[in-house]
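The other protein chains are all here in position, but one chain of the complex has been omitted.
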Amino acid sequence: MGYVAIRGGGRAIEGSHAAVENLRTAEGESGTPLSLASIEHQLRLLTSRILSEGGLYHPRLAALALKQMQGDTLEAAFALRAYRSTKPRLLETPLQDTSKMRLIRRISSAFKEIPGGQMLGPTFDYALRLMRLDLANESPEAFRKVAGSFLQNAAVEDLPDSFPKVLDALRNEGLLPPLNTTARQAFDITREPLVFPVPRSAALATMARAETGSLLAIAYSNMRGYGDVHPTIAELRVGYLPVMLPHPVTGELTEAGEVLMTECEVVAMYEGNANDGPPVFTLGYGACFGHNEVKAISMAILDRALQKGMRDGPANPSEDPEFVLLHVDGVDSMGFASHYKMPHYVTFQSDMDRLRTTQKKNLASQTTTATRAPA
Amino acid sequence: MALPDSLSHDMQAWTASSQQHIFRQLMRAFSYPGRIETLATSGAHALTLTLAALIDRGSSLADPQNLLDDLTRQRLQTPLTVPERAHFVVADGTRPPAFTPALGSLESPEHGATIVLTVVALGVGTDCRLEGPGIAGSQSLAVTGLEPSWLEQRRSWNSAFPLGVDIILLDTIHAVALPRTTRITLKGTQSWAT
Amino acid sequence: MNSEYELPQDEAAYSFGFLDEYAKREIRRCVLKAISIPGYQTPYASREMPMGRGFGTGGLQLTLALIGPADTVKVIDQGADDSVNAVSLRKFIEQTCPSVDSTERTAEATLIQSRHRIPELPLEEAQVLVLQVPYPDALVVVEPSEARRKIMHGEGDYSRLLTKLYEDIVQFKEITISHRYPTRINGHYVIDPSPIPRYDVPQLHHSKALVLLGAGREKKIYAVPPYCNAEPLVFDDVPFRTEDFTDAKGQRRACHRCGATNSFLDEIIGDDDAQGLDKTWQCSDADFCRGQRESSRVMAAQLA
Partner (left out) sequence: MKLNDDFSISTPPAPPRAQWPRLLLSCPAATVRELAHRLAQQHTVEDIQIAQSGLGLLKLSDSALGDAYYPGEIPLASAHVRVTATDGRSVEGAAQLLDDRASLARAIAVIDAAVSGRLPGHEAAHTLFASGQARLDEQSAARRALLTATRVDFSLVGSTEEDEYGAA
């Protein structure tokens, strides 16, 4: 039957495209199409996921992908990735300094008072997860009123554009390993295949593009006990990183635009120092495009776990670079899971052939009932 | 950078369509070692056509004997390096080899270099007998202007498969490929079989 | 984006072959190395394609890096040109390579991309076969670490794989590998020939045409050059067997459409198959089947 069913596949495919569009517009007369700006702003955290998992900071295209894929984050991130393959790479930016981020949120769970202070910014952390029924039938007027009122009421202190890093204080005290100021080479996962062992920069790049849920799951395994990171968040920051490029005429660093990022540094328990200096805290680093704190924290924990795995060999899955880095990419894993939906009857035909032959032999040799053949 | 018109007459080698066409001929050459492919049809030199089709900033090139003019190098956008480390090495086949190319490793034999050798003529001259993958039985190849010590060196470079080098022989218009798996015997002389 | 950003609508056009030229050149360099080191899995920076990993992105990237105006392309899945996935891949190729012809006839094709089958019609020197590969490494069943597998491959050390096959025989009196049968190329590397049935494996041995295999998700390209040894791993006492299409009476089953008894068959379960009786058999290779029916006089003679 399967065979017959796929005859005329072309017509079926056309039909499926139409069917998808039909459901997208199912509201019919009463419906209004989503504007990309609405998706970008009112679903900003969803858009953020697509930005980092798609590996391209283009909020408007991310919003378009979400609209087109009807909210499927894996498919939307995928569309953004595929778009990249058609675009020439014009340049690699000089090394950017994230301490220049223009912050909208900044917290530390290691210290109460941090230089510049702690500012919760936009977060659900201390919000009660109660349904806000007033949003159910929000009127455009009410919507615009909220937008205006916040700015009017907020007393605007004169704050600096960027803030010092909490880690710098600890580092000055000699509690942290020194910053690597020499290695400026980074591994480009979009060009070089991951052949293990890979440098840390490959791990950071892979995790920065990873699927949020996959990253969280493996990090969670470490938090629960398949690992021993026990992190403390030195600093979690969300803000806009100015991207500075040398002006083609003057060579002077010039701002090309801003990238919204989430960045997290965790401090973990110290270990005997390899190059027999005094023991210091170990660190984990996580960062990604957009506003996505769970991802940044998960990445920071896994970064710390993988450092250990790379040094001492993995003691559990979250410390195994090959296990972690080859299984957190949403586009890869989703694509593969989906491909099982394609016809496999040639291979299944030979599966049946093997089973039947094996069963015959079993009966012939009077052994017990047939065993199942491996897939 | 847009190129002045004065240069555009020999831009053909640098067009995507030419590079696709040339690559397919090179792929055929590697698939059927010893068979002669005619690359150049419109004045451009087989060497330029070959390099333009294969090389960019994603690969490295060594040109120890300065066989390439500056403009060609510029257009290849590829970092120049020493023959010992380069993915591609361009050399004059009439002169004996004066370097040891990268042979790759057991884990990554593809890091073995591709040596692009210019010879005087393909299809005439000393007869070689080739055997190996891509060859039904045996294939004969005539070459003029290939210093025999290249074959000697090649044999020792390729003595530990999968490590080794792959060679592209070029005259002004033709190409022949000698992948590391090809066994070569100079007719009427002792065997250089690898 | 900043508040004044508006999405440019005039950027929709795709270049020939979808991929940017740097991506194509990298794949081309890998292809030459893959041919030079038969059976070796050459790593490359697989690009994201607009269809899922596992839907043939590896094969597609090879096709797009190879294809030119002179080509006639054929795309098959499960042996059929109008299988859903084959249709969508061919559509994509036709869309991004406007000047290229496509065909359903194996004999007319210069470039054939296939999933799970090698055409029944023996391939010619003027043709290239591109196979889509989900799992490139035959050693993965015995060694999870790629680093260690690369060494085993380099040394041509397949003892653990052979042991696995042997254990099979002990348990089942038969090698239970149904498809993706480990095959040794040029006496060194053992490849996963992609999920082709065992029936197709002999076609790789000294094929006149170059066979390229592309794994997009695993970022590997490997090749079986023309006129090259391709030998399925076996033991002297347990021969390599292709799929058995003989019925209860020991008769070779024939395609119910063209009557061929020399092709890989698909088993078709009818609507009332409660007792497993309502079964028909039919060529998996749609073009081959059509060809057979066209020369039906010959067929008739054979069937009589």
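Which chain is which? They are A, B and C, in the order written, and residues in each are numbered from 1.
Keep this in mind: contacts are C-beta pairs under 8 Å (C-beta built on N, C-alpha and C of every residue); 3 or more make two chains touch, one makes a residue touch a chain.
All figures in this text were calculated on a predicted structure; none of them were measured in a lab.
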Identified contact with the non-displayed chain, of A:L159, A:A337 or A:L363: A:L159
Hidden partner chain, touching residue among A:L36, A:I189, A:V331 or A:L355: A:I189
Of A:E21, A:D97, A:E271 or A:D312, the residue in touch with the unshown chain: A:D97
Touch list for chain A against the chain that is not drawn: 51-52, 54-58, 84, 87-99, 102-107, 109-110, 112-113, 117-122, 150-151, 154-159, 161, 165, 167, 177, 179-181, 183-190, 200-201, 204-205, 208-209, 223-225, 230-233, 240, 243, 245, 247-250, 252-259, 261, 263, 265, 283-285, 287-289, 300, 303
Chain C, residues in touch with the chain not shown (by the definition above): 1-6, 8, 11
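Throughout what follows, only the chains that are shown with their structure count from here on.
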Most central chain, Cα average position: C
Distance from the mean Cα position of chain C to that of chain B, given in whole angstrom: 30
Residue numbers of chain B (touch at least two other chains): 58, 108
Chain A: positions in contact with at least two other chains: 191, 195
Chain B to chain C touching residues, read off their complex: 16-17, 19-21, 23-24, 26-27, 30-32, 53-59, 87, 105-110, 114, 133-136, 161-162, 166, 177, 179-181
Contact set on chain C toward chain A in their complex: 1-2, 5, 7, 14-15, 18-20, 22-23, 26, 43-55, 57, 77-80, 82-88, 91, 115-117, 134, 144-147, 150, 171-174, 176-180, 195-199, 217, 219-220, 241, 243-244, 264-271, 282, 284
Complex contacts: residues of chain C adjacent to chain B: 15-16, 21-22, 24-26, 28-38, 40, 42-43, 66-70, 125, 128, 147, 150-151, 154-155, 186, 188-189, 206, 210, 225-229
